[in-house]
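Just passing along the structure, written as structure tokens.
A single protein chain has been omitted; all remaining protein chains appear in their positions.
Note that the chains take the letters A, B, C, D and E in the order they are written out, and that residue 1 is the start of every chain.
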Amino acid sequence: MTDSNSDRAAAQKPFRRLLLTGAAGNLGTQLRGALAAWADVVRVTDIAPLGEVADHEEAAIVDLADEAAVHALLEGVDAVIHLGGISVEAPFEDLLEANIRGLYNLYSAAQKQGVKRVVYASSNHAVGFHPVTEVVDIDAPLRPDSLYGVTKCFGESLSRYYFDRFGLETVCLRIGSSFEQPKNPRMLVTYLSYRDFIELVRCSLFTNRVGHAIVYGVSDNRTKWVDNTKAAFLGFRPQDSSVQFEHLFRVAAPTADLDDPTQRFQGGAFVLAGPMEPKR
Amino acid sequence: MTDSNSDRAAAQKPFRRLLLTGAAGNLGTQLRGALAAWADVVRVTDIAPLGEVADHEEAAIVDLADEAAVHALLEGVDAVIHLGGISVEAPFEDLLEANIRGLYNLYSAAQKQGVKRVVYASSNHAVGFHPVTEVVDIDAPLRPDSLYGVTKCFGESLSRYYFDRFGLETVCLRIGSSFEQPKNPRMLVTYLSYRDFIELVRCSLFTNRVGHAIVYGVSDNRTKWVDNTKAAFLGFRPQDSSVQFEHLFRVAAPTADLDDPTQRFQGGAFVLAGPMEPKR
Amino acid sequence: MTDSNSDRAAAQKPFRRLLLTGAAGNLGTQLRGALAAWADVVRVTDIAPLGEVADHEEAAIVDLADEAAVHALLEGVDAVIHLGGISVEAPFEDLLEANIRGLYNLYSAAQKQGVKRVVYASSNHAVGFHPVTEVVDIDAPLRPDSLYGVTKCFGESLSRYYFDRFGLETVCLRIGSSFEQPKNPRMLVTYLSYRDFIELVRCSLFTNRVGHAIVYGVSDNRTKWVDNTKAAFLGFRPQDSSVQFEHLFRVAAPTADLDDPTQRFQGGAFVLAGPMEPKR
Amino acid sequence: MTDSNSDRAAAQKPFRRLLLTGAAGNLGTQLRGALAAWADVVRVTDIAPLGEVADHEEAAIVDLADEAAVHALLEGVDAVIHLGGISVEAPFEDLLEANIRGLYNLYSAAQKQGVKRVVYASSNHAVGFHPVTEVVDIDAPLRPDSLYGVTKCFGESLSRYYFDRFGLETVCLRIGSSFEQPKNPRMLVTYLSYRDFIELVRCSLFTNRVGHAIVYGVSDNRTKWVDNTKAAFLGFRPQDSSVQFEHLFRVAAPTADLDDPTQRFQGGAFVLAGPMEPKR
Amino acid sequence: MTDSNSDRAAAQKPFRRLLLTGAAGNLGTQLRGALAAWADVVRVTDIAPLGEVADHEEAAIVDLADEAAVHALLEGVDAVIHLGGISVEAPFEDLLEANIRGLYNLYSAAQKQGVKRVVYASSNHAVGFHPVTEVVDIDAPLRPDSLYGVTKCFGESLSRYYFDRFGLETVCLRIGSSFEQPKNPRMLVTYLSYRDFIELVRCSLFTNRVGHAIVYGVSDNRTKWVDNTKAAFLGFRPQDSSVQFEHLFRVAAPTADLDDPTQRFQGGAFVLAGPMEPKR
Partner (left out) sequence: MTDSNSDRAAAQKPFRRLLLTGAAGNLGTQLRGALAAWADVVRVTDIAPLGEVADHEEAAIVDLADEAAVHALLEGVDAVIHLGGISVEAPFEDLLEANIRGLYNLYSAAQKQGVKRVVYASSNHAVGFHPVTEVVDIDAPLRPDSLYGVTKCFGESLSRYYFDRFGLETVCLRIGSSFEQPKNPRMLVTYLSYRDFIELVRCSLFTNRVGHAIVYGVSDNRTKWVDNTKAAFLGFRPQDSSVQFEHLFRVAAPTADLDDPTQRFQGGAFVLAGPMEPKR
């Protein structure tokens, strides 16, 4: 019958069901299309409206801080691409709910539901207080540049624990700046093209074993602050570069203000962004 | 007059006012006596009763999750010895309040009140998933062995951020097992005598500059899983050893059960203790 | 006369006489053609029939465990490409004769005959018990994945000794999987094209000084488990990649069986292949 | 009854049966006494006469190259202290039988008989071609200084394989010079007192988990070429020093003959001792 | 007016005034053209005649050992490209004046005049006594191969001091062999094309913050002795390679003379060039 035919066709996709959190965001939107080819069913979720839902998609509006809802969300899922939560500096109270409590809910549910792997959107802001005159590899000490960055360190520690304790694999993507194009000179260094981002997720999902991996999400830009040599087992080879965007920014002599932290540290403006007062 | 005389005498102590959190606990009780010599005023706090309060002490019952109370607690404080919070595996919800929200409150208040230094009771459980056949130094990757351990990693990241951002110094003490005597063979390795613990706090408070430091809190035991070489600038030289307690445990052939995580990893029983279900 | 003319022509080749062991094997066959351009005379040897012998070739059927025969074989040789011996898991007794006694005979004879350099076919199975989630460089600790791998470690140690003791140079090629094309997904990572293999031998022979070098023999595949940075003085820059063969294998979700050693370790099926019982 | 009483008493010793190979040698003789306290039964073996056999001992004259005899030897054994084989430079043929074939027989039998741990007498000659102006730790690259040293490298690789493959634990003791007293100035650096040797074996047997460990066997001599920091999990703390023997050697200006390998390398006279011709 | 118009145009160039020392030399001549695009005014200096002076150039014949002249030379300068001094082995007395006293004068003046950055022509001869069988990164220990190399080490130390003390930034270019084409086989490894040299200077001048950086100046040659990974923050990606010149040198078997220092060490002939006697 038609059903069973489409079932067979569907069965040829590598994953049965993938969960994409933060599906309404910038990167979630980019990724949604690609996932169709990788899974029979793509469950998409966000706290914001998810737009048009495709045939192969299941949509759910869920607050990650809602434990019961998150456990339901993870049912029947093979693997998760977790882009949800807050991805900029914010008051601690907000970060606590979205990036700490929410992440715990996600991992607790994933483990209980037998999920095998999480691709976790960490951030270069987990190491943003390293100076711009250093190249950090994936073993570099954590140097969060913001409370947001601190919550990303939390996520890397929590997922490490779930791997060591239960074998639940995670790839932590320390994503740089993934936009249509760099918005300022710093982003020439941290730029990750959408195409490279999707490829990075692909590598993270399909590499047979990843353990608990950390990898920097940057394109093959001319200037590099990060070194992915030790993550080469993931097979991520970026195809794009920010060179094409260098003309957007005026070539200028260095602004060698030795005391400006936003110029000294890899995190850029983030290093001064926090801590933010709660909106009361 | 008498007052001004005693003022002068008091003024000869190195610190004006120290804050000790977790003052009612095992280690807090040990430390309370020593602090009298180091500060004119010792503010002691806990959520449990604090017992008899000495002349040089100020006592306050405070829940660290209570933001306003914590800000009041930090007023006029030179330096903090933070032993408060939960120090064993516990349901995530409890750890979130005590060790995450509570710690944020502490640092947020410390920074605003101009506190110069925090001595933070981290734990060897921040790296407890390293195998017992390795020796970890202070740059070893984080490997929390429990949700409790994850919260200690959070504390190390948060305090790093406050140092990089504001210059608020912290010494993270990765305390082993500080009891009257070791309670099991594993503690022969992780034992920290009370005397050595107090000396470690002394070094952490009085070393002129510490930046953001990490140091293992263990006595000079025969067997070592940790290496403090890179923390030698703190001047901590333990005087005690667990050798005197080795006779307490029967000498036995190795229990080489290759699959028992509590024997394979430095964290011992902690590695299986979590995650705990909330008490409902 | 004609003879002396051709002598002069021949004399323009860089080497006077090269010895190729294992010349009847898969890689030996590939290499035989290339050697014609590099040496006036190529002495080819194997325990198996060597097929048609070209004008510039000298053929000899020799068992490497035969000490006297090996000493004769090395006479008048400038350099050796040693592909001989057993290159898969085998009973220890067989490995002992071919890869241990045979190798000792080769080095003992080479040293006595004044040979200057050996290009030694070591194997990635000398380090095959490293997990697939690590990238190993040429200083990584030895982790043989089979008795075969142990004999390759022996070869690396023995050749190191002959270099330190007598200055006899060796390049140890830790060859991955050099076949017409990858035979399974693991070989997408370990694939070494024939062209790149020949280039690797060329670099090993012609680099002016190599000391005792170790280098991984893999093409520029997308996924990498090895890092040749410290061997860059050999000038090996692979031209091929297994990307063209990825379509041969069905894209599938990870088979995250945490307990399957053939998936966890770089050596793949080798890690379970041994020890083999002798055929009696 | 008497029997059952003594059985019970015996049962209080940590090991049921230990096997000591090389029991008739210098170090074997030293150790034999100590083993009485650690095991109900001590099986002692050598190719040389074993002298008087104590009540708790089982004696067997065995050639390690005799596969069947070795398998019988390992029956019912908890752990092995393997001092057997050749411990000086010798013709390769002899080393092959004693230190390669013999060692394989030992491990093959140990694995099949369910032995849990081997304490293996490796040697500083596995790294003897490191210069005397370096301090090597346990991860230093192998640099055998003799064919004997090459066989010790073989032993370290083989035992690593048996650990990774079967979980059979080994501690490789890179023993320096363990004699009544140093016989030359070099031995002031490599001296291991008999008392410290016995303690090193004790640590190797009784540490609960050792995995595959490497440790240098030297006393706390004034001058050090080795660094055991990473082996501190074994708890070996030497009590003796060669300082008491320094007076035996005339204080002299350095013999700075830059070209004398026996002065340049840690292996001393070993670096020139081999390869030895077979005695024919 | 014309003046003010050209002023405005000029003002659009990134630098106001650059100083180029050694402007009459081989590399200075190459660079002079490129600088026109980067600065309104290029001050060129040498002790040799400077040829035709362009409109945007200011020329000055100055001996760097002349303190007062050097201070005048640095007035009004934004950044310096320092190619001046002696760039080959020479009698110590000459090196002392040009490369030590002269360099001190330059930095002393630069600091007093508020110069922000120096691009300093160091040399691979600062590390030329590393063997050709090693790949050195930018943290490799200094191993000068000549008195000239010693003065380059001095320059790296002096510039480090001026950065740590005053924040005056320097990029030390460890230039290989920058000529029209390689002159001998060694230069196939150390070759730096003129185009890549100019790009390296461009990166060194325009990277926003460089601190005190070290980078090897070599093109993307097939064989590499150096590793610039840790300098990737400078964005230097060489476009050229010496491969096109390999045909110039006859392919030959290795000249494995173990005792020839010019073949053993990266510095080549420099390692025997000094110390030179003064010309008297």
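One rule holds for everything that comes next: a contact is a pair of C-beta atoms (placed from the backbone, for glycine too) under 8 Å apart; a residue touches a chain by one contact, two chains touch by 3 or more.
Values in this document were obtained by computation on a predicted structure and should not be read as measured data.
Considering the intact complex, the chain excluded from display touches B, D, E. Touching the chain that is not shown, out of E:74, E:150, E:192 or E:253: E:150 (per the contact rule at the top).
For chain E, the list of residues touching the undisplayed chain reads 92, 96, 100-101, 104, 108, 129, 139, 141-147, 149-150, 153-154, 156-158, 160-161, 164-165, 271, 274-275. As for the chain not pictured, it touches chain B at residues 14-16, 78-79, 116-117, 167, 169, 205-211, 213, 229-235, 237. Touching residues on chain D toward the chain that is not drawn are 131-135, 185, 222-225, 227, 229, 251-256, 258, 263-264.
The rule we apply is simple: only the chains that are shown with their structure count from here on.
Distance from the chain A centre to the chain E centre is 42 Å, each centre being the mean of its Cα atoms. The distance from the centre of chain A to the centre of chain B, with each centre set as the mean of the Cα atoms, comes to 33 Å. Residue positions of chain E with contacts to 2 or more other chains are 229. Every pair of chains in contact is given here: A-B, A-C, A-E, B-D, C-D, C-E.
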